[in-house]
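With one protein chain withheld, the remaining protein chains of the complex are depicted in position.
Right, chain A next:
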Amino acid sequence: MTEPEAILRMTGIRKEFPGVVALDDVDFRMFPGEVHALMGENGAGKSTLIKTLTGVHGIDAGTIELGGSAVSFAGPPEAQRAGVSTVYQEVNLCPNLSVAENIFIGREPRRFGRIHWAGMRRRAEVLLGALDLRLDVSAGLGSQSIAVQQMVAIARALDVSARVLVLDEPTSSLDAGEVEQLLKVLRSLREDGMAILFVSHFIDQVFAIADRMTVLRNGKLVGEYRTSDITPVELVTRMIGKELEVLDDLEESAHDRSDLAAAPVFLQADGLSRKGAVAPFSLEIRQGEVVGLAGLLGSGRTELARLLFGADHSDSGTLTVDGAVVPMRTPRAGMDHRIAFSPEDRKTEGLVGELTVRENIVLALQAARGWSRPLSRKRQDELAARYVAALDIRPTSPETLVRNLSGGNQQKVLLARWLITEPRLLILDEPTRGIDIGAKTEIQRLVAKLSGDGMAVLFISAELEEVLRLSHRVTVLRDRKVVAQLDNESLTADEIMSIIAEGSSA
């Protein structure tokens, strides 16, 4: 079978950062009218490869050919003009501008030398319409859900005459329906002859959409495969370089809650609520218990968790810790009661990007001790080194700036920050979002182990399988209300889905 001419051909790409070889002799090619998935664990070099393609990073060796001629872009705008459009993992838009402005920022349609606002809005509506999205394009982007923001980012990439569309983790913040919508859009773009580079940690999505996949591991090329020639298990094996250990044993231990009924209740909420965030709910968490929160994006999962920690304060209801009613008005109050909260949005609410791994890890503990009782540098180094090793944070130097870490490693830093405070309740909001299967497994294992050691965990995830695997009990939210609280004996994802869909409690 003869293959058509590749639209993009990257050969022998090498990229070094101080102390790290991020890419080593990597080949990559794309054909028009194909969805090509780039697969690998966190830190395998996927994002770096994309950034060398779009000119964010220069390359140390190798060639990049687009449409048969060698190219070297000075940056994403230049790449975009040449037909390589990118939507990044973290949405890089301006929340203070309108939807339409975000789509056309930097290339606003003009008339008589000034911005043609009406034309801009019209074209924005057409573009979003093509994505089946109807909304007020003059509304501020910040008021839209992350899912809509993601769609806007894609619409922005599509507005130029793109030949190659790069989507870095486009689905990590979308719910099932929105993912389907996005995949539909991708299929129609593929039929128009677009070459689509698709990066996702969701194996089933990759198999649903990709025609071809390239696997990277530790900055090296593992191979290129046609989707029809490879099974999911083979794919994962190649990504992590060893046989996938199934999480069966985890499941067994997690569901054994015989001793939990006797465990004392650590935290109890009675009629707790906050206007516009979550309706009055009651919830109790026992020591050593994992309570899962299930529900769609925007169902009030995060808001509920924030009330328990004191990130927001409640309008009504009481919170009881160890049998005593406590006011929980600031995060500091939550910490004083040994509650830890790892927020959903790592970048804006979790980490301080320009500080080092070490500094981020000690931050909460140091804040609790106060400024006048500093952790000695030696102690900081010890803590950082221990958790970098225990959680397998890469790169391993604790002096790396956190913003240079991949998403999964950033998540681990956040976990480390809270683990060193030795919390009694650990609230994890989407701890596995946008991170690879290996890190995901590690985090799940860790949660199971912590709960085994007596730590209470509130686990929030959009992935029902994950919630079911870890939780002893599952609390289901719908439209900002708690609609069901179920013991996880023989619960299935379908049952939870139907509760989410119908709002009926079992």
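What we mean here is this: a contact is a pair of C-beta atoms (placed from the backbone, for glycine too) under 8 Å apart; a residue touches a chain by one contact, two chains touch by 3 or more; residues count from 1.
Here is the rule we use: contacts and distances are computed from a predicted model.
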{"item": "Among \"3-oxoadipate--succinyl-CoA transferase subunit A\", \"Simple sugar transport system permease protein\", \"Tetratricopeptide repeat protein\" or \"RNA polymerase sigma factor, sigma-70 family\", UniProt-listed name of the chain not shown", "value": "\"Simple sugar transport system permease protein\""}
{"item": "Identified contact with the non-displayed chain, of A:Gly295, A:Gly350 or A:Pro395", "value": "A:Gly350"}
{"item": "Contact residue for the chain not shown (choose from A:Phe104, A:Phe266, A:Phe281 or A:Phe341)", "value": "A:Phe341"}
{"item": "Of A:Gly55, A:Pro170, A:Gly292 or A:Pro398, the residue in touch with the unshown chain", "value": "A:Gly55"}
{"item": "Hidden partner interface residues of chain A, rising order", "value": "55-61, 72, 74-75, 309, 311, 331-332, 334-335, 341, 343, 348-355, 359, 362-364, 366-375, 417"}
